[in-house]
Each structure stands twice: as C-alpha cells, then as structure tokens.
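Here it is, the structure in full.
The complex is shown incomplete by one protein chain, all other protein chains being positioned as in the whole.
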Amino acid sequence: MPDQLFLSQTDNRPMYLQVVEQIKLKIMAGDWPDGHALPSIRELAAATKVSVITIKRAYSELEQAGLIITRPGRGSLVAEGMGQDALRHQELHHHIVKLLEAADKLGIDNHTLQQQLAEALKQRQTPPASE
Amino acid sequence: MNINVNTVKQLVIKDWQLHRKMIAGYVAAGILGLALLGYPHLWTFYMGCIILLTVMIAAGFHAITATIIAEKKDQTTAFILSLPVQPAEYVLAKAVANMGIFFAAWAFIVISMIFLVMTTHIPNGNLPFFLLICLFLVMSYCIVLSIALITESEGWSIFAMVLLNLLLNPVIMLAANNPVYYSHFKTDTIVWHSLFLTSATLMLAMALAVITFALIRQTRRRTFI
Partner (left out) sequence: MQNVIQLANINKHYGHFALDNINLTLPAGEIMGLVGVNGAGKSTTIRILMGLIEADSGSVEVLGHQLPDAQVAAKRQVGFASEDMRLYKHQDLKWHMDFVRGFYPEWDADYARMLLQKFRLNPTQAIKGFSHGQRVKASLLLLLARRPRLLILDEPTTGLDPVARSEMLEELADILRDENRSVLFSSHNTHDVEQLSDSITFLHDGHILASQGIECFLDKWRNVRCTGQATAEALAELQPAHVRQNGSVWHIKMDNFQPSVLEAIKAQGLEVVDVMRMSLEEIFIATVKKDARYEH
C-alpha cells in the first residue's frame, strides 16, 4: 500500500497546507518515524491526486519548519529528533502560545491564568496515566 | 510531401472493414441482376438491366456517403485526425477506399456482363451501347467523388448525384436513338464506331481529370480543417 494522504475539497485551507497537516499527522501518529524516507514528490502527488506543485510546496514548508530534510537527488527524510515526541511537544507549544495570546486579548494577567490552569487540571475527571 | 504508404493502407483497410457488409450486399445484388439478364425473356432482360444500373449507381454513391460524408457527420474524423496521419494521407486513403469499393462492384458487373453478352442469346452488337452507359457511370461517380472530397459537404454531394442521375436518362435515350448504336441491337457484330470511341475517351478523360484535380488540390492542404 503506497503512502497516500486524504485531502478534503471542502477544507478552506489551501491544498498545500492540508498536505502539511496530513504529513504532520503521519509523523505524530508514528507512521513516519525519525529518518523515515518520505515518498517522492511525484509518487505522493499521483497517489493523493493533487498537483506536483502542491506537494513540492508542502515539502518546502515542512523543510523550513525543520520537520524534514531534503538531500539533493536522494529525496526527503523525517528530520532526526523531529519524530513523534518532538512534534507532539511542538504541537502543544503551538496551543500554549495561542492560549497566552487569548489571555492577553482578554486582559487576564499571568497569575490569574496560572490559577485557572491549575483549577482546570484539578477539575479534569480522569487524568491520563503519567508515562 | 512524404506519403506513408503504410498509413494509407491502414486507413483504406479500415474503411473496407467498416463497409464490408455493404460491399457484399452490392456484389449479391449484382449477381442477381446478371442472372436475370441472362434469362431468355425480354422482361427479365430489362429487369436485369435496371438492377445492374441501380447497383452501379448506388454502390458509388453509397460508398461516398458512407466513407466521406458519414465520417464528417458522425464526428469520427476527429478520431482519425488524432492519429499520426497527415491531410494528404487521409484524402488519398479516402479516394482509394472509395474507388476500391466502387470499381470492385463496377468491374465485377462489367466483366460478367461482357462474358454474358458474348456467350448467351443476347446479341453481341449491344456491347458498345452497354459499355457507353457503364463508362458514363464511371464519369458520374468520379465527378461526385471529387466534389465530396473537396467540399466534404452532404448538400453539394447530393446535388451532384441528383444532377448526374438526371443526365443518365437523356444519355441512354440519345444513344438508343442513334443509329450508331441501335442499328446493331439485334445483330451479333460488334462495331466500335468512332462516335463511341470518342465519347468513351472523353468520359474517361473527364473522370481522370476531376479526380486528379481533387487529389492535387486536397493533398496540398497542410491542415485538416
């Protein structure tokens, strides 16, 4: 089964961003571990049924984000240390930044934010088992 | 201009394959006509004549309609044009396929008729008259074919067919009332009168001229449309 991404026509985001999201999802899910060779641009385009240029752009976005490394003539790999865990932390960090932005907009100071966060953690019924 | 003979051959075979039922039908009708012609009754003789005339006229016009006009009307031309074929090869193939169908029917009938006239009770003196009519049909066919090749228009082709068919009757009447022909209707001596030779040559020259003109004109085209 060749690698294939599932894109949605009704998703408002540009196609290449959907491809970026889907690849991140694959990395986070552990399908593509550190050092995993990504399918060639043409291969992935054909399997996903999107244009070559869309996949090209997605790969270059991923490369800029440091998630993948492209070696000329030898295709792209998932960057070392950029596998599952790193990406999970990155994803969480992304949400934390958003939370802080929201707090700023609402005029909530750091102290209140910490209090509310502690409260929310306490209220959570079933905390996941720590690893 | 380089004509690829193989391409032309493939296109010709294609047209013959498409219309082999039609060709077989005309040959069968031709055999029926000849059988009637050879039957020793006056009415069967006339009947046979009419059938043979009809077969020769219809085979030519049907071939033109089926291979040239229908291809245009059914929009199959675009399919052929998408293949590695150039306009000259296409036109040449059309002409060859068409004349192949017509002349196969025509030659079969003419040869059988000559044989029949020579070997049966039919007076041999009729032969120049019969041949004159057959040659007139060749000329008519070539004119209509040229018009169809050049115009690719159903309207013009039908117009030409009708016009030439209307001419056929006067030609038969004129010849039948001319002593050069009718004086030998009941004799067994074949007389190749100069009037026959001249008209036969003129008709063949005319046929050759129009076909040559149409082919030269159409094979010079660089594009199809």
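Order of writing sets the chain letters: A and B. Residues in each chain are counted from 1.
Note that in this section contacts are C-beta pairs under 8 Å (C-beta built on N, C-alpha and C of every residue); 3 or more make two chains touch, one makes a residue touch a chain.
None of the values given here were measured: they were computed from a predicted structure.
Chemist: Tell me which residue among B:Ser82, B:Asn169 or B:Thr189 touches the hidden chain in the full complex.
Modeler: Final answer for the missing-chain contact: B:Ser82.
Chemist: Against the chain that's been left off, what residues of chain B make contact? List them.
Modeler: Considering the whole complex, chain B reaches the absent chain at 4, 7, 10, 14, 17-18, 74-76, 78-79, 81-86, 222-225.
Chemist: Spell out the interface residues on chain A facing the chain that's missing from view.
Modeler: Touching the missing chain: residues 9, 12, 14-16, 42-43, 45-47, 49-54, 57.
Just so it is clear, only the chains that are shown with their structure count from here on.
Chemist: Just the number, please: Cα centre separation of chain A and chain B in whole Å.
Modeler: 77
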